[in-house]
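Only a single protein chain was left out; the remaining protein chains are all shown in position.
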Amino acid sequence: MSPVELQQGQEVARTIRRLAHEIVESNDGADNLVLVGLLTRGAPLAARLAAAIETFEGNLPPVGQLDVGLYRDDLAHRDPPPPIRPSDIPGTLDGSTVVLVDDVLFTGRTIRAAMDAIMDFGRPARVRLAVMVDRGHRELPIRPDFVGRNIPTASSQTIDVRLTETDGEDGIYLMEGAEQHGEH
Amino acid sequence: MVSIKPANSAGTEVGQPQGAPEPPTTVWALKDLLDTNTLSMKDLELVFETTDTMVEVRERPVGRVATLRGTTVVTLFYENSTRTRASFEIAAKALGADVINLAAATSSVGKGESLVDTVRTIEAVGADILVIRHPGSGAATLAARHTNASVINGGDGAHAHPTQALLDLYTMRQHVGDLEHRKVVIVGDVLHSRVARSNLWALRKAGAQVTLCGPSTLLPRSLESLPVHEGAGTCRVTSNLGEALEEADIVMALRIQRERQEQGLLPSLREYIRNYQITEERLGNANPNALVMHPGPMNEGVEISPEVAHGLRSVVREQVANGVAVRMAILFLMATARRR
Partner (left out) sequence: MSQVLIRSGRLFDPSTGLDEPSDVLIKEGYVTAIGSNLDEDGAEIVEAAGCIVTPGLIDLHAHLREPGFEQKGTIQTETEAALQGGFTTVCAMPNTDPTPDNAPAVEGLLKRIAQDAQVRVFPVGSTTVGRSGKKLSALSELADTGCVAVTDDGSPVASSSLMRNALNLAGSVGMVVAEHCDEPGLSGNGTMHEGAISELLGLAGQPDAAETASIARNIELCELTGGRLHIMHVTTARGVEQVQRAKERGLPITSEVTPSHLFLTDEAVAGGDLTPAYNTSAKINPPLRTEEDRLALLAGVNAGVIDAIATDHAPHAPEEKQCEFDLAPFGISCAETALATVTTLVARGELHLAPALRSLTQGPAEVFALQRHVPGIGTLKIGAPGDVTVFDPEEIWTVNPSQFASKGHNTPLAGIELQGRVRAVIVEGTVKHMREAPDA
């Protein structure tokens, strides 16, 4: 079955702008804000959000990227195992508001790993979660603070968020079969 | 990044799910790490990429993770070695593994227990990974044959010291990038050096041109004519240091053991120093930016002059630091491969 297009181009850009506004609003500005994208697709998304914030706040919040490979609880079950990559966190996180950014929220296990990981880089005052798509099926008590779209799915389906930086286009697709990449 | 060459990969290539941006990845498929000659270029790249992450982990405020919680690493050392053992121990602990150190003097080895029995006992008490250091060539191979634990050769006789070679290559890559066609000169007691052998296999796989240099009594002449895979770098064996150093990109000095003198392989240390000590003057022949390396521990003033050992070209300290990260990478790859 071919992918079903749910959003594309300008719609995706609009959703990103809305998320940027929500983040700044809830933080009472962009001070102390650090956007940390989860590798792979959360990273360009975090950069986009930061750029959007800059357009209306005037300054670019620091952006980092986080690989949660070393914190996963399922290394034994994934074949092939995901490659592990260096993280890049700007400065100290002590006292800052960290917004974890990812493309799809699914079981919550990646976010659990990300929260463990982020604590190894300092002691943020707050940690928030922003996702492009929440597709349900949580296995852990985790709830996003900022959601681009809620898309109810069957567990056999996958959501594919494509970004120009990594895929050459902006778009959100619903697909049958295939494994939800990145395990969300 | 080192360029990829055709090679018999010990790992397997696995395609990513469609639409994923990552290139095909290599999966670690070796039960044991006994030498570098069993590693393909893809395996080497996997180790180096994983090491990049470990270097980053070490730089964090909390320089450790809990990834290998529940994994038991046993170091079994039949030879004194503070640095290699400490490096493995720090690496294992930085990944959250449990570490048990056994020394030949304190374990039942001293009571005449055979290596095979010792290894079986270690497996029975629950070791997942066994790091072994032994004065006999082939000891790690023997151990691996008699245990289901993953064996990492921490140096066996004059045979192999794969993690040392991996950290050496990683350090070289950090400074000179692609090793293809780079000229690497290994100087000293090559005949008795496991470091030289393991470096030779890995460097040739990476396409480097290796020259082995030392007194003729300490050179393994036949390594020059060994057949290797297509596209591999060359190996030259010579006693002429001046010639060997010409246009060298990397110079690695090996430790000279004083017992070589007693064995009559060297007339005297003075004679060795006269002909083979790596000095600033001799490095004049090499590439101006040539790196100087040493697997340690150094005999300053013997195989290497103090000026060179602590000079601008020396990356000896980086080698030690990278040693921890490379060993973390190896432990991580082997432990996660075991869990699958």
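Chains: A and B, in written order; residue numbering restarts at 1 for each.
As a convention for this text, contacts are C-beta pairs under 8 Å (C-beta built on N, C-alpha and C of every residue); 3 or more make two chains touch, one makes a residue touch a chain.
These figures come from a predicted structure and were not determined experimentally.
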What shown chains does the left-out chain touch?
-> B
Using the definition of touch stated at the top, determine which of B:44, B:57, B:73 or B:139 touches the missing chain.
-> B:139
Which one touches the absent chain: B:90, B:160, B:253 or B:291?
-> B:160
Contact partner of the left-out chain, one of B:133, B:173 or B:194 | B:194
Residue among B:103, B:223, B:273 or B:298 that touches the chain left out of view | B:223
Touching residues on chain B - with respect to the absent chain | 114-116, 134, 136-139, 141-142, 145, 156-160, 191-192, 194, 197, 220-223, 225-226
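In this section, only the chains that are shown with their structure count from here on.
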Once bound in the complex, which stretches of chain B touch chain A?
-> 14, 16-22, 25, 27, 49-50, 52-53, 55-57, 60-62, 65-67, 95, 332, 336, 339-340
Using the touch definition up top, name the residues of chain A that touch chain B in the complex.
-> 40, 67, 69-71, 75-77, 79-81, 83-88, 92, 116, 119-122, 160, 162, 166-167, 178-179, 181
